[in-house]
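Note that one protein chain is taken out, while the other chains of the complex remain in position.
Chain IDs A and B follow the sequence of writing; residue 1 opens each chain.
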Amino acid sequence: MDALIQAFGLVFDPVVLGVIAVSAVFGMFVGAMPGLTATMATALLVPVTFFMPPVPALGAIVTATAMAIFAGDIPAAMLRMPGTPASAAYADESYEMTKKGQLNLNMGVNLVFSVAGGLIGVAVLILAAPALAEVAINFSSFEYFWLACLGLTCAVFLTNADAVKGFLSLFFGLLLATVGIDPSAGFPRFTFGEVELMQGINFIATMIGMFAVSELLRGAISVRDAGHVVVQQVGDMFRGLGAIWRRYWANFLRGSAIGTVIGALPGAGADIAAWISYAVSKRFSKEPEKFGTGHVEGIVDSTSANNSALASAWIPALVFGIPGDSITAIVIGVLYMKNMNPGPTVFTENPQLIYSVFLIFILANLIMLPLGWAAIKSARQMLRTPRNLLLPCILLFCIVGSFAMTNSLYGVALMLVMGLFGWFLEEHGIPVAPLILGLVLGEMLEQTFVQSMIKADGHYLEFFARPIAGMLGAATLLIWAIMLGRGVLRSARR
Amino acid sequence: MSAPHSPRFARRTLLAAGGGLLAMPALAQSRYPNRPVQMVVPWGAGGGTDATARIVASMLEKRLGQPFNVVNRTGGSGVVGHSAIATAPADGYTIGMITVEITMMHWQGLTQLNPESYTPLALMNSDPPGVQVASNSPYADVKALAEAIKARPAGTFKASGTGQGGIWHLALVGWLQAMGLKGDHVRWVPSNGAAPAMQELAAGGVDIVTCSVPEARAMIDAGRAKALAIMAPERNPQFPNVPTLNESLGINYSVGAWRGIAGPKGLPAEVTGVLVPALKAVYDDQEFKSFMTQRGFGMVYADPQGFVRFMAEGDRAMGEAMRGAGLARG
Partner (left out) sequence: MRLNDALLGAILLGFAGWVWWMTTFFPAFPGQDYGPNLFPRILAGAIGVCGLLLILRGLRSRAPLVMLDGWTREPARLVSFLLIPGAALFYILVSDFLGFIPTAFLILLVLALWFRARLLVALPVAAGVTLTVHWFFSGLMRVPLPRGLMDPLL
């Protein structure tokens, strides 16, 4: 109890609160800028936190990342450009809602459910940290292989396009993921002797190209036409939320639960949480046909999930010093620098610091409500900007964002190529979302497969030998069987 | 963190502003460094190399009065960042942290770059590999483990720590060879770095992880793993209970993952004349020392000449070990 009182004293200090406020604005901006990720915000905060005591240092990181993950939803809804990868899963859905004139409702849902999902994640972080991490830490390559398979299965759920084209897109994504140094033998594949290609296909630059540049290409065709953009009436973004809440509270709880569990798994963060919860939402929805047409249901699930994953990623980081995602990988470095070596002992040696982190998490999620509101209101001005000025500016943001991801022109070139490729794919009715997911999960899939085969000396049954792996594997195979069976039935009926 | 303006610098700025563009060349000619310097790191943000580079950069910044920006150029097992340093203009405004991989990658045929592609400035750190097993492993010390490895057929034991042909893989290969076994007597499970390998170890996926002790520290502190030995000439003061291989097995084998600061080949003398003493001062600074000890990183310093010798020796040894293990290509 002493520690908790001490923690209150540490957090509610004018300097700490000032740092939190500044990092909140910083995080909002970074998240809302496509191409700047929450991970990048953290990495760039680290040199600043060198000069701070532990509580403001961690406070800056916690607040900035929480804001960034939410703010990524804003450009997704307004411009179909997810501000961070965590918003990519439902960027299309959000944008469709905006096109239907439901921007107000969409932003209200994103804001309120982000805050609520974040709070659930924090609650779990506080209550269940040790127990959840115990489960996740026992995962070996077998379990991760099945998790990757489950994630890819989601890609097939995610798309409304016809199956051949959906799979084609997925295979392209997986193939792109094989560019660069291979995980089994360290051999550079498909690099054509280019040093830059050895780092592989950068996921963010690809995403900027596929989602944003392809949209610019389509938009450019009609910019010169005189007609001005219809700006929607600025309204009350909280109107209608009560009904949504009553209708979809179960979705919110499910999304937050999925996000929390996935966030706590080492290596899987907010972005994968959003993809999976969106797919689950569609799978169990009463109206799956509405998904992809600007339906709010999937957004409730996934926007809750990515914010809850952010907090729960700290569970394995704090308890075992094992990062739950790329953000906490950096956080662990900061913890070491601040003499708070992560591990079970940190809870007994420095409980007041751990409680401070918890308090800051709660605080960050609460101030997200007014700050997010302000950010949305000001972001709206973007839509009022004449398109002939907005379009060149967005192109510049895309270029700079891609450049920043690789710190070289390789990112810009990749963005350009992927933009044209994405445009070409969509012209042919081939969805790009499965490609992005394949690119994200490709390396994990191949790496864990090779590791598992080496460990099993080539015996496939080993993939089911461990209890959790067996369960995950059986679930995956069952879903595949159901999908196949339904496909056969459907074609038989035709 | 703006650069502190010396009076001289401020006067120059005023002059430049007053005299317009014509005065600019005068400013450009002032003493190195007179604008921000990039420090390229071939590994990702959040890792040990990144953390070391960031503390060195922030301390250089304090000493030399210009921002030292850490730029992560990751991927390709380090090839991308290392070639970014080597191919940068040799004007002193791009330097970087080079790591042990520079003595290994060219043997694997991944790149043409080798230690001679750089102007070495200072060696800052070196970490020896350890031998880690899960805490519930039946082997109480490295002797018991070594005997079990010898007794069982090849391929029974599985080890991990890096990708195929990475530094910790070579540590294992060298250790096995020193015991008179073949390099692949223990099967190597390639991993994406030390942390995922330690996770595999804790989850029961592999039997041994040969990463450095600081990298294994979180799992050891969590009671999930234990360090049986380190492959170094002497014990690490941070982990005094972990014996060396020489003490317990009589095998005198040591390698290490080192990190140093270097620039592209042909850095001018006025640049090295500033950076070499500044790096020495950073190394001797109490702040740097306490940071490195905190994280359990081994402190090793070498001046440019010493660094050249150190790398040449390491390069030769690595080539030998990699050819012996069939890992060298081309």
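Quick note on the criterion: a residue touches a chain if its C-beta (ideal position, glycine included) is under 8 Å from a C-beta of that chain, and two chains touch if they have at least 3 such contacts.
Quantities reported herein were computed from a predicted structural model and do not represent experimental measurements.
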{"item": "For the chain not depicted, the shown chains it touches", "value": "A, B"}
{"item": "Which residue of A:17, A:150, A:185 or A:483 touches the chain not shown here", "value": "A:185"}
{"item": "Residue, one of A:3, A:150, A:400 or A:475, that touches the chain absent here", "value": "A:400"}
{"item": "Absent-chain contact - pick from A:271, A:325 or A:446", "value": "A:446"}
{"item": "Of A:4, A:126 or A:217, the residue in touch with the unshown chain", "value": "A:217"}
{"item": "Contact set of chain B toward the excluded chain (per top definition)", "value": "24-25, 27-28, 35, 38, 67, 69-71, 164, 184, 187, 326, 329"}
{"item": "Where the unshown chain meets chain A, residue by residue", "value": "29, 36, 40, 44, 47, 164-165, 167-168, 171-172, 174-175, 178, 182, 184-185, 187, 189-190, 213, 216-217, 220-224, 386-389, 391-393, 395-400, 403-404, 407, 409, 412-413, 415-416, 419-420, 424, 427-428, 446, 449-450, 453-454, 458"}
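Assume only the chains that are shown with their structure count from here on.
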{"item": "Centroid spacing, where centroids are CA-atom means, of chain A and chain B in whole angstrom", "value": "31"}
{"item": "Residue ranges of chain A touching chain B (in the complex, touch as defined)", "value": "39, 42-43, 46-48, 50-51, 137-143, 180-181, 183-186, 188, 195-196, 198-200, 266-267, 319-323, 326, 329-333, 336-337, 339, 341-345, 406-408, 443, 447, 450-451, 454-455, 457"}
{"item": "Interfacial residue positions of chain B with respect to chain A in the complex", "value": "1, 44-47, 50-51, 54-55, 57-58, 70-77, 79-80, 83-84, 108, 110-111, 155, 158, 160, 163-166, 187-192, 195-196, 198-200, 202-206, 217-219, 221-224, 291, 294-295"}
